[in-house]
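Note that one protein chain of the assembly has been removed; the remaining protein chains are unaltered in position.
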Amino acid sequence: MRLEVGCKITFEIDEPTPTVLMLRPRSGDGQWITEERYTFSQQVPVAEYVDTYGNLCQRLTAPTGEFIVTTSAVVETADHIDVAPGAPFTLIQDLPDDVLQFLLPSRYCQSDRCSQQASDIVGDVEPGYDQVEAIRRWIHHTVTYQYGTSNASTSAMDTLEQKVGVCRDFVHLGVALCRSLDIPTRMVVGYLYQLEPMDLHAWFEAFVDGRWYTFDATQAEPRGGRVAIAYGRDAADVALATQFGPASLTNMRVWVTQG
Amino acid sequence: MRLEVGCKITFEIDEPTPTVLMLRPRSGDGQWITEERYTFSQQVPVAEYVDTYGNLCQRLTAPTGEFIVTTSAVVETADHIDVAPGAPFTLIQDLPDDVLQFLLPSRYCQSDRCSQQASDIVGDVEPGYDQVEAIRRWIHHTVTYQYGTSNASTSAMDTLEQKVGVCRDFVHLGVALCRSLDIPTRMVVGYLYQLEPMDLHAWFEAFVDGRWYTFDATQAEPRGGRVAIAYGRDAADVALATQFGPASLTNMRVWVTQG
Amino acid sequence: MRLEVGCKITFEIDEPTPTVLMLRPRSGDGQWITEERYTFSQQVPVAEYVDTYGNLCQRLTAPTGEFIVTTSAVVETADHIDVAPGAPFTLIQDLPDDVLQFLLPSRYCQSDRCSQQASDIVGDVEPGYDQVEAIRRWIHHTVTYQYGTSNASTSAMDTLEQKVGVCRDFVHLGVALCRSLDIPTRMVVGYLYQLEPMDLHAWFEAFVDGRWYTFDATQAEPRGGRVAIAYGRDAADVALATQFGPASLTNMRVWVTQG
Partner (left out) sequence: MRLEVGCKITFEIDEPTPTVLMLRPRSGDGQWITEERYTFSQQVPVAEYVDTYGNLCQRLTAPTGEFIVTTSAVVETADHIDVAPGAPFTLIQDLPDDVLQFLLPSRYCQSDRCSQQASDIVGDVEPGYDQVEAIRRWIHHTVTYQYGTSNASTSAMDTLEQKVGVCRDFVHLGVALCRSLDIPTRMVVGYLYQLEPMDLHAWFEAFVDGRWYTFDATQAEPRGGRVAIAYGRDAADVALATQFGPASLTNMRVWVTQG
């Protein structure tokens, strides 16, 4: 399906602020960027680099005052996601080298501390896809989605205790639980068609049966219409805007329409 | 300056043909892609990867029949290029690791075979920028620009002998001569504003005084208005379309306008 | 100075266990490996790869029973470390792309949660090297070095509260505090000459004035005689042995002698 996605982010900048943006979806991995626009309210020098996860990152110094970043894209992407009940656990020794890092605990996904909970959740389910789905479903039914209940420091262990959060927290918990079962798991940020309410979104992917599968604990059913912007271990890696200084995001508008 | 650049390439495909395209300029290195479009006449699955030079490459299988690739971009780029008479030779031991490879001979730039000619051309000129400029000027004045005089197998040694060629041949000769003086040199393909006649273009960059400088032996004077698409050792690395099978390029239109 | 370093690690393995080892120091960065030995008590297939931090990692499946890994090296390294009082903070916009990741919070270094403490510690000290040294000294004087007080889940926030730990905890706290001041910081594991008691060791490096400097909060004075084995964000990245299954390390002997 063809989606038009985009966001307009307004910052209020007190003094020139070094900034790293991660707002450019890449073609590949099942999505093709047919059109893209990426503009700033003031003209500033921007340098772009590829991080260790393959994400395109933009470095700039945001100027004082109101600073608006607008980015949009027309993307061909699948209208469904692959589901694979019964797909087996991939043996550690068979994992590609660059997948191994997604087994490690990370800032917001302390997988070293939740293996008991993971075991309890998956019970006798066969190792692999079905375990991840059991975890996803458990989170969906157990954790309440509610804005304003978590912040930039909230981690999977917090969410496991408080049972409330937003998409980012759902992801962190899913990632931590899966990794504690030795299933490589990574966070994805991007757009989801018909997300309610519309916003930038986050979900996760787990590596089973030799490939990555998509999981989204905020949704009742598997849904396609996704546009991935960035991949990483957790939110520390895939912040859409990292600012080094006193900057405030005063407004953000996100849109996803079928084109 | 803001440029609108683009090209429309028509292939006639006899049977499904694996193809690698290199047609997406990247932001960074002094250019910022404000808008981009990239479409195909038929919908085909495309995978994108980053090659060892940092170029974005698109892999697809071109379907039988007429197959049209259209790509365009709006780009902020400099209206001039930096010139630096007297900029010194960078000592080999001070070169960044990833620049070293641009000292080696390559398919079309047999730098191991033309050090005598390079020495003759530069004479007593100080090592560094001025040597590269001497080579650039010598090529500009000595080699005749003429379509149809070279082909995909023509190398720097051929051009050195025949003294005729197109932009690609000018580049290969410049690269080979500079490398034979231990100056790292790389080929760039892209767009040049007001190129006559309009076409995709090629030039080269030499690493002196700790950074890359732009040189274009086809032009009388230093000119800005450039949009780089790909970097590499020579034309083998930066072919805009590499096709593995019986495909013919039947038409190509290129445009660059100030926007 | 020339050091002979090595370790002999004995594992008791209940069933064949996928393992990733990080025990091979790399030449470069001020150390040269003149000799190296790396053997296993049983012959097993081993594959080696380079992780995203440039560390050489060895993948193997440890066989059932007693499994002994022995590695040693003769290394030329400096007998002192560079100190640079007054070396200035490197502006974020001037950091190399691949250094940026060392500003982010990580599993054991929750830099997003300790900026107040970092500010209190450094007070009016000039941004840069002196801040890092103030933090290092503060940890050295405030945190008690004691075995058995921390475990694999202990993080910088735990150590900040409990004020006790081992070298790994000293590192995590130093890293978290420095990053909260926007100073890129990374963990290093390796050998230290005349460490008491001898063991594998950990310290950290901070990026100020355009380069990495070495800091070690376990030591009263700056000391050289170091051999780095691996670099990473924190202990999650640089575990010398990561085992996926029921394995126990039953014995480890480490040696560092001047050669």
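Going by the order they are written in, the chains are A, B and C; count residues from 1 in each one.
Rule of thumb we're sticking to: contacts are C-beta pairs under 8 Å (C-beta built on N, C-alpha and C of every residue); 3 or more make two chains touch, one makes a residue touch a chain.
Just so it is clear, the structure is predicted and the values come from calculations on it, not from any experiment.
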With touch defined as in the header, list the contact partners of the absent chain among those displayed.
B, C
For the chain not shown, which residue from C:T10, C:T34 or C:T52 touches it across the whole complex?
C:T34
Could you tell me which of C:V50, C:L91 or C:A152 touches the chain that is not displayed?
C:V50
For subunit C, residues in touch with the removed chain
26-29, 32-39, 43, 46-50, 54, 56, 58, 76
What does the interface between subunit B and the hidden chain look like in terms of residue numbers?
18, 20, 49, 51-52, 57, 59, 61, 91-93, 97-98, 100-101, 103-107, 110, 112-113, 152-153, 182, 236-237, 242, 244
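The rule we apply is simple: only the chains that are shown with their structure count from here on.
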Where each step is a move between two chains that touch, what is the least number of such steps from subunit A to subunit C?
1
Looking at C-alpha means, what's the farthest chain from subunit C?
B
How many angstrom between the C-alpha centroids of subunit C and subunit A?
29
Take the average of all CA coordinates in subunit B, do the same for subunit C, and state the distance between these two points in whole angstrom.
44
I'd like the Å distance between the centres of subunit A and subunit B, where a centre is the mean of that chain's Cα atoms.
37
Which subunit B residues touch at least two other chains?
none
